[in-house]
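Heads up: the structure comes next, in structure tokens.
Removed from the display is one protein chain of the complex; every other protein chain stays in position.
Now for chain A:
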Amino acid sequence: MSTMTLDAAERTESARSELTGKKVAVSQAEVRKTVGQPFSDTAKLRMRDVNVFYGESQAIHNVSLDIGRNEVVAMIGPSGCGKSTFLRCLNRMNDTIEGCRVEGELSLDGEPIYGAKVDVVPLRARVGMVFQKPNPFPKTIYENVVYGPKIHGIASRRADLDEIVENSLRRAGLWNEVKDRLDKPGTGLSGGQQQRLCIARAIAVSPEVILMDEPCSALDPIATARIEELIDELRENYTIAIVTHSMQQAARVSQRTAYFHLGHLVEVNDTETVFTNPEHELTEAYITGRFG
């Protein structure tokens, strides 16, 4: 064993333990306190002291963050650090997970997200979500897009629905590719097209916020570039929170970047600052690829 050379993974591993060791020794308190600018004057989503538990174990520790209107906030961090968990708090997708408990203040335009009186149905119509793996319904492309408007009673006349379908698909940059096959199954599209269909489905109900959980991790580089372009266009009308494991992607699409580490929000800053001049040593360690 000792004669063996270290392979890449083990190198990362040792870097990680080195870092955590340092953290415990030097800057325990520093990790707990988010550095940078987690707050925004034009907050669309406002989160304060959020703690999330899966049964006994705590996945998110005291996270406070604002997501501004028409802003793209990227969330990065090593896998398992709680990015998805945090993102799923914002439209209460965690409600469906047995044993998951969310504490803290979360609000959308000043209205509480959690609370006995809050109905998740209108909340999820306002806060749409795009998942890691493209998950169109096993129905036609048309039905995929009109599903949201139909269940929320936004439109029911055929002409209105047709219009919604065309608009949504256009905005998702998919219209030209699928306009002749709207009655074909959505699952028959390529991965990138499926993901854009999912985006079209999400924007068909005109949400205010779109949450994206690693939307490109299952896609090829060309499809990824297409989606990134799309995110940039969507920013005009929507507030976007995107989880990504690709730092280049975060750099390309977001205005602010939040770095998570072991359930703590370590640093939030302008994307440029995070990637060129990070304030926190953990952030620096991560973006320089010392662990991941």
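Simple rule for what comes next: a residue touches a chain if its C-beta (ideal position, glycine included) is under 8 Å from a C-beta of that chain, and two chains touch if they have at least 3 such contacts; residues count from 1.
Following the convention adopted for this analysis, contacts and distances are computed from a predicted model.
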item: Among "Phosphate transport system permease protein PstA", "Putative deoxyribose-specific ABC transporter, ATP-binding protein", "Acetolactate synthase" or "Phenylacetate-CoA oxygenase subunit PaaJ", the UniProt name of the subunit that does not appear here; value: "Phosphate transport system permease protein PstA"
item: Identified contact with the non-displayed chain, of A:Ile67, A:Cys81, A:Ala125 or A:Val268; value: A:Ala125
item: Residue touching the undisplayed chain, where the options are A:Ser57, A:Ser79 or A:Thr96; value: A:Thr96
item: Hidden partner chain, residues of chain A it touches; value: 91, 93, 96, 98, 120-125, 128-129, 131, 133, 135-138, 147-148, 151-152, 185, 187-188, 198, 201-202, 205
